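What follows is a single structure, and I will ask about it in a moment.
Missing here is one protein chain; the remaining ones are kept as they sit in the complex.
Let's look at subunit A:
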């Protein structure tokens, strides 16, 4: 569920007729008013329906859960009494998404700047096209590529990280096994969210008004200084929005994670240790075999993912709003 794209704008009002020009509203206006108002209401109804469904089914499951739903590192809804919790899933989802963001956001900004401000048009256009192609690859293909190609290659990187950066704790490898871990998932997710972040930031960078760039140039700014003084500040809210779109995808990504990760219900701060899990991966892996109650339990975990996504989006909007008076939109 990606809520970053589903903000509802209030439906536009039909022009008001006043004074001597008062007359019957024209049919085109009324039809358009009805359509746009209907679309707005429809969106709210859908959101309410999803939230209601999730909450209702989750309520059934959580009320019978014998353990604390939020802190338990176990998933056994079929047991007697049922014991299940989302601690591992929340941890795995957040950690893999954070790794993905740390890798993808700077690279995406770099590519976007190269396309918008450095590359000659001859190169920029095909490059932008290639980035678009990256977005068109289905996620199951990414998963297969990750499992078959990326994992063996990352084994070497993992031992290298363990040897030289093991002292950082997070890169210390305590368990045996191939690189089917959260770190690999994070890298794969980074590649998957790269195109959307790149495309949105590139569009924003291209919209920086010429006069702001010229203001910096005329002061004797080099190209990098122009980017630092004019382009990045202007694109700031766009970069945040783009990152949230990418984060939304990373949080909810299912197939690629399910194919690459070898799941286990253990929380480990050592990113290179195999195991862990994410909300979406866990639902995909267990949904088919679960009974009615097991499905309710999975839906309860889905509700948590939904809430996390909402919170992340809300936080992003708050950051953008707080800086509004300095935003480039005032120009």
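Definition applied: contacts are C-beta pairs under 8 Å (C-beta built on N, C-alpha and C of every residue); 3 or more make two chains touch, one makes a residue touch a chain; residues count from 1.
Keep this in mind: contacts and distances are computed from a predicted model.
Matching "NAD(P)/FAD-dependent oxidoreductase", "4Fe-4S ferredoxin", "Rod shape-determining protein MreD" or "Phosphate ABC transporter ATP-binding protein PstB" against the UniProt entry of the left-out chain gives the name "Phosphate ABC transporter ATP-binding protein PstB". Contact with the omitted chain, checked across A:78, A:178 or A:221, is made by A:221. Set against the missing chain, the residues A:60, A:170, A:229 or A:255 yield one that touches it, A:229. Check A:37, A:64 or A:212 against the missing chain and you find that the one touching it is A:212. On the side of subunit A, touch with the chain left out of the figure occurs at residues 209, 211-212, 214-222, 225, 229-230, 233-234, 236, 325-331.
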